[in-house]
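Here you go, one structure.
Missing here is one protein chain; the remaining ones are kept as they sit in the complex.
Moving on, here comes chain A:
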Amino acid sequence: MSVSKQNTVSNESRRKFLKQSGLATGGLVLGISLPQTTIAGFKMGEDSTFNPNAFIHIADNGDTLIYCGRCEMGQGISTALPAAVADELEADWTRVNIKQGEGNEEKYGSQATGGSASIRTMYIPMREAGAAAKVMLVAAAAKVWGVPAQDCMADNHFVINKNNQQKLGYGELASLAANEQVPASVTLKEKKDYKYIGKDIARHNQGDIVVGKLTYGVDTKMPGLKYAAITHCPVMGGKLKSVDKTAAKQVKGVIDVIEIPRFEVPFGSLGGVAVVADNTWTAQQALKKLKIEWDLGEHQSYDTKAYKAQLVKNVESPAQLAAERGDITKAFAEAEHVVKATYTGGHLSHSPMEPNASVVWVQKDSCEVWAATQSPADIQKVLGQYLKREPKDIFVNVTMAGGAFGRKFKCDYVHEAAVLSQAVNAPVQLTWSREEDMRTGYYHSINAQHIEAAVDKDGNVTGWLHRAAFPAIASLFDPSLDRAPANNLGDVDNHPFGIANYRSETGEAKAHTRIGWYRAVYAIFYGFAFGSAADELAHKTKKDTVSLLNSIYDNNKNAEQAEQVARSKGALAMAAKMSNWANRDKLPKNQGLGIAVHYSFNTYVAMAVRVEVNGEDIKVLEVDAIVDCGQVLNTDSATAQMEGAVVMGMSLSLRTEVVFRDGAVVNSNFHNYPVLRINEMPQVNVHFMENDYKPTGLGEPGLGPFAPALANAVFAASGKRYRDLPFKPMSM
């Protein structure tokens, strides 16, 4: 039983901002305040002021509205968290409606939706809010009946008098409950009593999706709306030299052609030229008639093929120290075997199915935004800076995102719509073309990693050198960086492998394009390096990969990592069991089984991948994904996250790569950024480890182990070792 002692919930039933929220009066409304320092050992903001981050509103007819402050992009957070609230509230799920909160971090707490953090940080406070509301409803009913509260219980939207089985509905009690004290502490339910937590609950909006009613950022409509298309400078840091607008302006329906200079704040526009018209297609057509000359600037010779080759050189020679422990020189001097390998990977484009789009209406005294976003506060900040207004004066309606994967954390496409709205004095919907989306991204880092591992005569891995070179996300904020900062290798240094003599180094890698968070971020290439190197070591020392991994974990003597070791091993063992690893030699001749486990974003995922290789053709047959994320909130969306990780993992392992030549992206659309299609979909089996650990997120951790498990499987099937992602790039 867990008792929360934080007074985290406030009664908002009479507060004036209720009116601002447009909620009906009457009933019970609770805001939840985050106990900032106590959530699952995870440090939130430093701010200890009142930070209600969600609302529960029970109307007098019993209709219950739960706000989700975190952004929804398909990961299912707006179902999973409200279901946890409803569980503690003892609500009838069919009476619950869910609404996406507008951009307001003062009200909802952090809305920056990334880092697989929503569940990890919000699970307890959201449940506390539900539990507090339940206590108040019970107290109100007890007063009605004149009995002690302990004689009453809440069940399925009713409070029941245990003495005589009388019932009062939540609707009848809501206004009375609003007069009750918010409890100073609440008792959360025990696992055995969960009704919605950990269950297979459909996402709340799927009914609207299948009939085409759910509106995304790109679907916003309003009277007087103008439509825009944009083309950007193809090279980061370039500038507009000249633009001939004559032909574009003559197109019927064109309202204006507007230059947007680069806005040099993080997440501001890269700079471009836009056409505003009375519909999107006209704007797109007129855009093609612009004659533009760019001054491409300092990055115009960026060429990813040459750059990757240079990264390899940079990691195959000494680089800058990041972290060190033990005596690596001695370990290698005394080694029986040394394995050396270099792993590489290309830039990736997020390419969500909904391209960047937003509507902004800038007026004299107001600015309103409608956009799919992962961080409404960044929109408020950037538009505030641009318009010289207070961030709180930028009202952000957070829409459903048609996929995001990290791209919609950056709000350049919203900033641009603000520029256009101001210029034409009307609400403007800016929709990027697929080509612009692909060519004006914040790309996953191109990367190279060099591993050297020492194995002693007893087969113990005694030394490990991990040298990485990649342009870092930090370059967005400090373009002078010439390599990833040492702390970007923290996840390597703290990986639960037990290696006594260890050294990590960061090699030169200056950014020549915008780098951003892409689903799983650095775990994509760190996972690839760890998982592939372990398999290569096993092959070299003639060991089974699972037992080699176990021996590396067992050599971890750091007591603080005991849990990480145990959970990594647990997931690995289950992957071996499910995939019938012990009998892998009995697979048909062209088939191979590969295995890997990776710890990232506080979650453990092991994957076993079975492939069939015929010549150059790699067919992925089956994937077993074993997840240890502690308590699972929603088995349906958790399973979906793993299926999605396999699909994205296959795209980036096998085929997709963003190629730059002469400073600009060569890819343009899905024909030359060939993401996975249904005909290559393998069977995916997902298993969750049963335990009582605190829940952790799942949006990203599935990607880390996939690529190495696949590479290991291909090696097992064919003897061919792929060390470069993607394995089979298109020739561009």
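Note that in this section a residue touches a chain if its C-beta (ideal position, glycine included) is under 8 Å from a C-beta of that chain, and two chains touch if they have at least 3 such contacts; residues count from 1.
Convention: contacts and distances are computed from a predicted model.
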item	value
Which of "Succinate dehydrogenase/fumarate reductase iron-sulfur subunit", "Ferredoxin/oxidoreductase", "Peptide ABC transporter substrate-binding protein" or "Peptidoglycan-associated lipoprotein" matches, in UniProt, the chain that is not displayed	"Ferredoxin/oxidoreductase"
Given A:Asn97, A:Gln206 or A:Ser317, the one touching the chain that is not displayed	A:Gln206
Of A:Thr431, A:Gln449 or A:Thr545, the one touching the omitted chain in the full complex	A:Thr431
Per the touch definition above, residue among A:Ile197, A:Val647 or A:Val665 touching the missing chain	A:Val647
Residue, one of A:Gly101, A:Gly272 or A:Pro355, that touches the chain absent here	A:Pro355
Candidate in contact with the missing chain, chosen from A:Val275, A:Val684, A:Leu698 or A:Ala711	A:Val684
Sites on chain A contacted by the missing partner chain, in the whole complex	73-76, 200, 202-203, 205-207, 209-216, 218-219, 221, 227, 252-253, 279-282, 284, 351-355, 400-405, 431, 433-435, 636-637, 640, 643-648, 669-671, 675-679, 681, 683-684
